[in-house]
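Following this message is one structure expressed as structure tokens.
Only one protein chain is missing from this complex, and each of the others stays in its spot.
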Amino acid sequence: MIVTGWLLDVFTTEITNGVVLWLLGEDGQRYRFEHTFLVTFYVAGPPERLRALWRFLQSQPESVRLSRTERRDLFAGPMTVLAVEVSRPAVLPRLFQMVSQAFPDLTYYDADIHIALRYSAAHRVFPLALCQIEADENSEVKAIQALDTPWELDPAVPPLRILTIEPDTDPGHAAPAQLIVSYDRCRYSLPLESAQALIAGLRATLKRYDPDLLLTTWGDTWLLPLLQKLSKEQNWPLPLNREPVSSVIHRKEHSYFSYGQIIYRGRQVCLLGRWHIDRHNAMLWDDYGLDGVLEMARVTGLPVQDAARLSPGTGISSMQFLTALRQGILIPWHKHQAEHPKTAMELLRADMGGMIYQPIPGLHRDVAGIDFVSMYPGIMVRFNISPEVPRAQDDLTPAPGYPGLVPQTLAPLLKKRLEFKSALASLSRWDARYKPYQARASANKWLLVTCFGYLGYKNARFGRIEAHEAVTAYGREALLRAKEAAEELDFTVLHMYVDGLWVQRADCQTPRDFQELLEAIRQKTGLPIALDGIYRWIVFLPSKVDARLPVPNRYFGIFQNGTIKVRGIEARRHDTPPFIAETQMQILEILARAPDADHLPDCLPAVAMLVKKKIASLRAGRIPLEDLLVSQRLSRELQKYRTPSPAARAAIQLARVGKQTNPGQRVRFLLTRGRPGIHSWDLPKPPDPRTVDIERYEELLLRATQTFLEPLALSNKNCLF
Amino acid sequence: MGRTLPSITQAFLQEQESFARFRRALRRSDQIALDDLFASARQHLAAAGYAAHALPFETFLLCMLLEEHKEVMRLRQHVEQLLARKE
Partner (left out) sequence: MNELLDIMPGQWRLVLTPKSLRPTILTLIARLAQHSPLLIFDGGNQFNAYQVARAARGRPEVLKGIRVSRAFTCYQMAALLEGTCNTTAPILLLDFLSTFYDESVPITERHRLLEKCLPLIHRLSRSAGLLVTVHPPAVPSEESMQLIRRLQSEAAEVWLLELPTPAPEPLRLF
């Protein structure tokens, strides 16, 4: 038979001789196939040791096929390795563990690669690819072919059946009473008190509706573990998996250190044959939603459930693995590459980041914001910066030779990003494609943003610090050439930040006026650069600590089209209470109405009235407590604090009622009068609204307001009362 | 992520800190003037970083001198304008 449909899932189980594929057929049916698939890992080392390994493997019960073959190490070039081929992919992890423990001195390759990536590379398919499968009567795949590519802006979207289940309250905050279940046009509640009715209801729905996606809130950390527990107690299995026979996949919670921060990942529950996505535990869900997750899966080759829960670098890493697998480049199990020696002088010159200038503080009019488009990835692709490619003599010249692994991996991603950018610029906001394009573009952008950091990451298999340093060096050179181009054309450069600059010239007000400059920069750098927008006015803010000191990346302004751009102020900070962030944005909206900077003082009465109203509401207790929550991360284990931060104090309160908070997790709390001064939000007893420290919130609000008014010389505290 | 060398801002703050004893022994009004000098050096940290001198303090001194000179030029222009108006 020949079936066409979208590839939903690829995995292996203990009893399959290869992989299992689930397909959402164009005819609306869900198909399950099996496909024999051999997986191989490679070993390098001294000949006697490899011979010993050969003998060891032959004596194992699991049948393996051994051979000597030649493959390419990215740095060392072609080398002879021992190939160990396994016919049941599920066996590989166990076998490998045994081998690596018995022979720890040998070098291993292609040992810990996700089965879905292996399959994608081998058969040139990818998650959600529209495939044509030819199978026999036993649903054994004979041939599979993708009919589209991951690089399409607007792929045909499969008609997914989505079942949404969420508790009626945040389980961390209060015990939920019921589950709200919805699918298609159906919506109903299941009370949690009767486990039997609950399981019965869900069983029926799962069987009848047979969803492709189970979308939950707190599903990973609370809901699914609870359902599994209840199902076990009731001795009534819940068909969460579509795949018969197998159990769901559990992953433990953990905190890990990344980019100077501790990141917390909650436990995960993943399904086989259908997807479970927990909105609360999905990376960047608020940013790009389901469309973005599906895009991530398509482009990275990672299955949807993994793509949804991506940790930084995993997506890019997967893409690099795909490139390597397709080209027969060995993927090392551990990164061995160390830095080539540099003199202390060279280290002084190489070890720095992007150029960050001090802006000219204050109010400026008719300022153009221009940015290099995806500067670092653009540099990697255009100038062929890759761990295995020797660096060119001069900055901003392409390194000669074939494109390296990294540029090859990034090139299609970068191209897609540029295509999205121009597509979005031409689409109207009401076009049905706008939101999905935005979501997909966001997913792509996120991957591109990560790839630079990943290049320098110590554990990145194909990372190399020299390549990372080359990218920043080229970036600095590009920014300086842009500055020179601007100054040659008599522009004033108000500010520069890594990959963007803010320029001004008396006679330039429209986009056309800046084209000459953009073209000059393109010529000088070889990189694409675009106009972010022209600000009617923009304010670069000084330091709060010392008004003499300008601060990079802290500004607010209004574009000519009326949109607001804000960086670094309270409204942008994660820990600001929503009440204050909202007020700031509302103030900005008032200021945005002024046709130009000269009319800003006219806005003052409206701003004053807004702030007065907000203060009155605050004093009258009309602001919902949720809007007053401060949200901060715990930066370390509680006992490691010498003086506990407010977040730590809130976490201590939670610990006293048995709620554990891990480093990297956020705690939410209210500011209260007297001691301890904070009240953790997720305590079982709700806080007394009368204890809220109104005066402190008022002060925070006024300070946030001053952020705007002072630099605009509109500051006149008296009129606010 | 592989950064070993302190950032130019950190290097600046360390240099400023190394003059803490000197600053303390100055009169209050002189302290304010010294603070102004350091603040003016902070205007040019990006260039100081890019310069990548082995001894960044030398670059910071040059920054302070740069700002002083700009001020001199500004004052000179102002004085010339005032004198021109008088005639």
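Going by the order they are written in, the chains are A and B; count residues from 1 in each one.
What we mean here is this: a contact is a pair of C-beta atoms (placed from the backbone, for glycine too) under 8 Å apart; a residue touches a chain by one contact, two chains touch by 3 or more.
What you are looking at is a predicted structure, and each value in this text was computed from that prediction instead of being measured.
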Displayed partners of the chain not shown (whole complex): A, B
Contact partner of the left-out chain, one of A:80, A:459 or A:563: A:459
Residue, one of A:343, A:393 or A:660, that touches the chain absent here: A:343
Which residue of A:51, A:94, A:334 or A:612 touches the chain not shown here: A:334
Interface with the unshown chain - residue positions in chain B: 2, 4-6, 11, 14, 53-56, 58
Those residues of chain A which, in the complete complex, touch the missing chain: 104-105, 256, 334-345, 347-348, 351, 458-459, 465
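Note that in this section only the chains that are shown with their structure count from here on.
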Length of the line joining the C-alpha centres of chain A and chain B, rounded to whole Å: 40
Interfacial residue positions of chain B with respect to chain A in the complex: 1-5, 7-8, 36, 39, 42-46, 49-50, 52-54
Interface residues, chain A side, partner chain B - complex: 259-260, 345, 347-349, 351-353, 355-358, 453, 456-458, 465, 468, 476, 480, 496, 546, 548-550
